[in-house]
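All protein chains but one are shown in place.
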Amino acid sequence: MRDNKEKDKLLKSLRRVEGQVRGIQNMLEDERYCIDVLIQVQAARAALTTIGLTILEQHAKGCVVSAIQHGDETIIDELLDTIKQFAR
Amino acid sequence: MRDNKEKDKLLKSLRRVEGQVRGIQNMLEDERYCIDVLIQVQAARAALTTIGLTILEQHAKGCVVSAIQHGDETIIDELLDTIKQFAR
Amino acid sequence: MRDNKEKDKLLKSLRRVEGQVRGIQNMLEDERYCIDVLIQVQAARAALTTIGLTILEQHAKGCVVSAIQHGDETIIDELLDTIKQFAR
Partner (left out) sequence: MRDNKEKDKLLKSLRRVEGQVRGIQNMLEDERYCIDVLIQVQAARAALTTIGLTILEQHAKGCVVSAIQHGDETIIDELLDTIKQFAR
């Protein structure tokens, strides 16, 4: 992650997800209604998807472009393996 | 969540996800390789999916069955709205 | 599927997906740009997700409610197995 502004935004999002996950634990302990808990689980999951896609974007624009310019195309295989994980 | 054993398992999984999310923050701060960070993000996301499906299962087997037996079918609409969130 | 109007709508959507899938084959044979092909693949996939969720909805509101009212709760397990398929 070479872009510091982007890194700070990601760290902030991750701290928010951490808080959400802690909040879900409290909801479970307080016997809150399942559907309300599920909505929070889904929100945390969606936030992680966005975070993952942002990291993927930084990687593709940084490392991938640079590696290909230096003649290393194997980085594309690694990128595709990761995308396959996210798309399923 | 009426099943305490299931609740304890969920709380344990959520604490593990919380630790993963904190670990991802450290990885970002330590400038770790994007793909390694992404693999952890994907693992945390997959854990939340499993947690969400477990809560959904408890809800369906508990509240949903009970509500329908008491003549309340609107609980099915609520369940479907939540499933739609998870399926996309 | 007891609701005929809903069934007709589903059949119409499925015929449209069938046409899209045939269109994608033509695009491949005409050597069309990958990204344009991918957009059509994604559109067909999203249409199938909507179709699946509609069938799930009909099933939950019909068979599931009726089975539970008749004392058969095993239908919930079957429903959950299917939801797990869609959520991943």
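As written, the chains take the letters A, B and C, and residue 1 is the first residue of each chain.
Here is the rule we go by: a residue touches a chain if its C-beta (ideal position, glycine included) is under 8 Å from a C-beta of that chain, and two chains touch if they have at least 3 such contacts.
Only a predicted model underlies this, so the values are computations on that prediction, with no experimental measurement involved.
Displayed chains that the missing chain touches over the full complex: A, C (touch as defined at the top).
Looking at subunit A, the residues touching the absent chain are 49, 52-53, 56-57, 60-61, 64-65, 68-69, 73, 76, 79-80, 83-84, 86-88. Although one chain is hidden here, its contacts on subunit C can still be listed: residues 1, 7, 10-11, 14-15, 17-18, 21-22, 24-25, 28-29, 31, 34-35, 37-39, 41-42, 44-45, 48-49, 51-52, 55-56, 58-59, 62-63, 78-79, 82, 85-86.
Here, only the chains that are shown with their structure count from here on.
Chain contact topology: the protein chains form an open path, each linked only to its neighbours in the line. Mean C-alpha position of subunit B lies 24 Å from that of subunit C. Subunit A and subunit B have centres, each the mean of its CA atoms, that are 16 Å apart.
The residues of subunit C that reach two or more other chains are 88, listed in rising order.
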